[in-house]
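Notes follow the structure.
Of the protein chains in this complex, all but one are displayed in their positions.
== chain A ==
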Amino acid sequence: MKRTVIKRDGTEEPFRTQKIINAIFEIIQGLEVEDDYEIVFKIMKELDLKVPKRVATEELDQLVLKAIEQLIPKHPVYDTLATRQLLKIIDKDINRRLDHFRDYLARGFEENLLDESLKEFDFELLANSLNFDRDGLLGYFGLTTLKDRYLMRDRDDQIIEKPQWFFMRVAMGIGNSNGEVIKIYNKLSKLEYLHSTPTLFNSGTTTAQYSSCYVSVIDDSLDSIMDKARETAFLAKYAGGVGTDVTRIRATGSNIKSLNAPSSGAIPFIKIFDTLVNSIQQGGRRRSSQVMSMQPWHLDIDGFLDLRETTGNAYFRTPSLNTSLWMPDEMMRRIKEGEPLYFFDPGECPELVDAVGDDFRAKYEKRIEQAEAGGLKQFDKRDSKNFFKKYLFKLAKTGHPWLIFKDEHNRHNPCPEYSVINSSNLCTEISIPNHSDSTAVCTLASVNLSKHLTDDESDIDWDKFEDTLETMTRGLDNVLDKNFYPSEPAEKNTMDLRPLGIGLMGFAEALVDLGIPYDSEEAVILARKIGAFMRKVTYRTSQQLAEERGAFEHYREMKEAGSPYDYKPRRNAVLLAIAPTASISIISGTTSSIDSYFSNLYSRDTLSGKHIVINRQLIEDLEEKGHWSDEMAQKIKANNGSVQPIQELDGVINKDLYKTAYEIHPERQIDIAAAFQESIDQSVSKSLYIAERMRDDMEEFYLYAWEKKLKSTYYCFIDKVVKGEKYTEEVNKRGSRKGFGAVSSDTGSESSNGTSSKPGKEEQESVSDREELEARAREKFGDEVVDQALNADAGSCPTDPMLQKICPSCE
């Protein structure tokens, strides 16, 4: 096929393979690879089918990128090459418009995209501090994500930021001096820590909204509901996640005094927020979202549990909202001990809302007595086990509502005089006292633990870790005064309490480097140690900050009022929160939060499309041991990203290091979260990964989470059983049946005549024996097991290649 390249200026030239080959060699340069010719050959082979008859120069660059991208699951080197190719595309594009960092800044100011305050910095000094080599630290998925959503665009929607300019711009929006900016830039660009997405989007820009989440409270009045709807709209506009407590809204049938009529209850009002959030979600770079929180003794709880169902009355369904339960200890105790649960109308029993711990228990029991004596207008009594089962069923089915423990959050409230903690936020890591006039705000950043190991990977580099934590504490505290607050209650809460949320990511990656399996007691011990260290360093820094800049307002007020808190003055009421770090862990190319690797090979859906993620550490390990090959890659894929069933790796690598999320017992997952939670003053957001076969034990796991004193749980992932047909690997649906191949003929059906080596009579007999055996095996063990066995590596079983998975001697 003769192919033509159309150049930028419209002229045409014949397509020349050599030119492309040279370009690929160029991006390989400087990379340590075994055989660069082989790599180029493989890429060219992928590319060949892709290039159409007529192709534009820029498109050709894209197609080369796509060709490399397809090879990523084969080896990490392709990930590096894809990153380099994408960098080349980004650079080429920006270089056409902007020559230098200063040109970018000038354009930013000119188009009113960058905040004027950045002009105070020494641009020359900052420009000289840029280090473009650090682009190489980014992985392909990370760079794609940056390019699609984070790199700043001008008013014509053209990208004007190179990755290093981006890191510098973010640092300029956080640091207070040239020195501090450079320090923050260095840490960010080395991916040692990252701020949360809204900060990365907006830092240093004219939309200086740095915070990730807001937590508000709705009072039991139409005024309050509509006020909060308005507040939500503005918080959502700036891409913040909003958490909202709706427990106070009176239940269905409760009397409205001014009308002397019954109320329609909480659910229809929640629907307002669903519509609101959905309408704001349509635009912007990141979907805004909201979570509604309710204490489960609320009489409308059944409607609340159904909010995320997909069938039923649309007015009672909220597909755009998330939901969570704010569960008191007393109710958990009743569930555990099988005592009945009672449900009340907060309009009639308002004292239950604010009450926590033993106080709640006493008030709840009092209401139970009253109810049983016929003294309440409305209540309900239910079997607690049934209720909990129903709840867990909804959780597994719809993913909502999440379970969060009210009393554990409030036990650690540093400012109970300010307010109770009324609910957590969307991602369940926030634990800040709030009320209807004070909306909690949290500004987050997370350390990348995998970049804080000693050179020999024998331990955490505690000094470096300490330095990063100090930088983060100071940086985040700066941000609170630069931040734009979309509502008054939000500004008030921040100025009163100055809460920070310093978290962690890359825990699992660091564990693998340290040689510690996630599923081990050692991992739990390390988690405890890291949590305690984070607390020690950040609290010390905050105490220093209090000396320099003053303690948080509410602390000072309490002191002046003569009832001081019993802890040392510090700048921030709370400092630590372990967030899920979904997006920023992708940018950093590490494991999210404190989670294990999800799988060694999986795909991830985000706003930047679908990406294949491979466990680079595993491949490097296998490669070192000489066990990495296309066949091994295929095997890992066939096992859904698990290495556990692959027998030939026994003794070759430490398989325990590479257990995937569903292979780690949920109780161990909880233990690790609990070990962190001991020191984290806000909350640890913990998703649970439950294998399908453990689904019946969910009740146990959630009780265990409560007993282990987790404050929050987040998503409950249950391994999906029924999947689509595998697209890229053989699946034997026919089994041993012959179908159209049953009779030998010339019609191209699959029978003995198809193979080049026609079996002789003897062989045929043994074939039929084999078939019989196979048929029996199918009957006994099911098709799946037999097919697995048949497709497995024939070399590994000395006795019977076919039955290796079934025969007990090999099990």
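A few notes on this one:
As a convention for this text, a residue touches a chain if its C-beta (ideal position, glycine included) is under 8 Å from a C-beta of that chain, and two chains touch if they have at least 3 such contacts; residues count from 1.
In the analysis below, contacts and distances are computed from a predicted model.
Hidden chain, UniProt protein name from the list "Cysteine desulfurase", "Ribonucleoside-diphosphate reductase subunit beta", "Peptide/nickel transport system permease protein" or "Peptidoglycan-associated lipoprotein": "Ribonucleoside-diphosphate reductase subunit beta". Across A:55, A:127 or A:532, the residue that sits in touch with the chain not pictured is A:55.
Summary of contacts with the chain left out: across A:178, A:264, A:543 or A:606, the touching residue is A:606. What chain A contributes to its contact with the hidden chain is residues 46, 49-55, 59, 62-63, 66, 69-71, 73, 148, 241, 278, 281-283, 286-287, 289, 310-311, 314, 317, 319-320, 322, 393, 396-399, 426, 582-583, 598-599, 601-613, 637, 640-641, 660, 715, 717-730, 733-734, 737-743, 745-750, 754.
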